[in-house]
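For this depiction, one protein chain was excluded, whereas all remaining protein chains were kept in their positions.
Right, chain A next:
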Amino acid sequence: MIEFRSVGKQFADGTRALADFSLTIPSHSTTVLVGPSGCGKTTLLRSINRMEDPTEGQILIDDHDIARRDPIQLRRSIGYVMQHAGLLPHRRVIDNVATQLRLNGVPKAEARRRSSEMLETVGLGSSLHRKYPSQLSGGQQQRVGVARALVHDPNILLMDEPFSAVDPIVRAELRDELLRLQQELKKTIVFVTHDIEEAFALGDQVVVLKTGGEIAQVGSPVDLLARPAEAFVEEFIGLQQGGRRLRVQDAYGRRIVVDEHGRPAGVLE
């Protein structure tokens, strides 16, 4: 469980990113922080592994205040996937994946064996393991990024818009892959995105943020659709534009779901 208690963050230049932010992120499920740019979602994510330190309040992981933990040790215990895969161009794929294991003192041979297994798990065959990152496609690089973040079996996986730099088809593929992995692994995932579709697809809990890190609503995707707390949420999740206001029409004896412009969206079973 990750707990934010009245967390605030003011940068050295006086800009305020967060004020009095409180949130509980349950274990073994996926929490998505979603909001427009400048809502502080990345700052929130990066304060969990102390890449940013809040200026006020506390963050607790399993009831322990992380401010008292050594940031290096804390980071080594957490998985982190970023938008640009951030792979080391001078190291082979398999050694990129092994990085955190090696930092944690795992012997080289074992680190490579586990890295190889993890690469297979994320769908990268052994022919790619000895290549360099620049020889891989963008989607493959992101898979390496995911493997690298999971290989040391962390409890917590932080994902900062990990799929937003790849094309929509690959994005959908990676999203399905993550859902499949999560069913097996049951990690505590904190996922940041500005894409509400991605939030609904991945999140057990979705946190809608407004500019300045203010929480507009926390709930499951169903909660948000059925009971949006305020106009901002309605607009952000697309209830006002009509993209999500669906109707049923009869056609040839079947029930067709159409959007508010009358365009078919699917068939009701």
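Details
Here is the rule we go by: a residue touches a chain if its C-beta (ideal position, glycine included) is under 8 Å from a C-beta of that chain, and two chains touch if they have at least 3 such contacts; residues count from 1.
Just so it is clear, contacts and distances are computed from a predicted model.
Of the names listed as "Aspartyl/glutamyl-tRNA(Asn/Gln) amidotransferase subunit C", "Phosphotransferase", "Osmoprotectant transport system permease protein" or "Polyhydroxyalkanoate synthase", the one that matches the UniProt record for the absent chain is "Osmoprotectant transport system permease protein". Across the entire complex, the residue among A:2, A:25, A:39 or A:136 in touch with the chain not shown is A:136. Within the full complex, the residue among A:76, A:175, A:194 or A:244 touching the omitted chain is A:76.
Shown as candidates are A:103, A:172, A:239 or A:258; the residue that touches the absent chain is A:103. If you put the hidden chain back, the residue from A:86, A:123, A:212 or A:238 that touches it is A:86.
In the full complex, the hidden chain is touched by chain A at residues 46, 49, 51, 72-77, 80, 82, 84-90, 99-100, 103-104, 127, 131-138, 140-141, 145, 148, 165.
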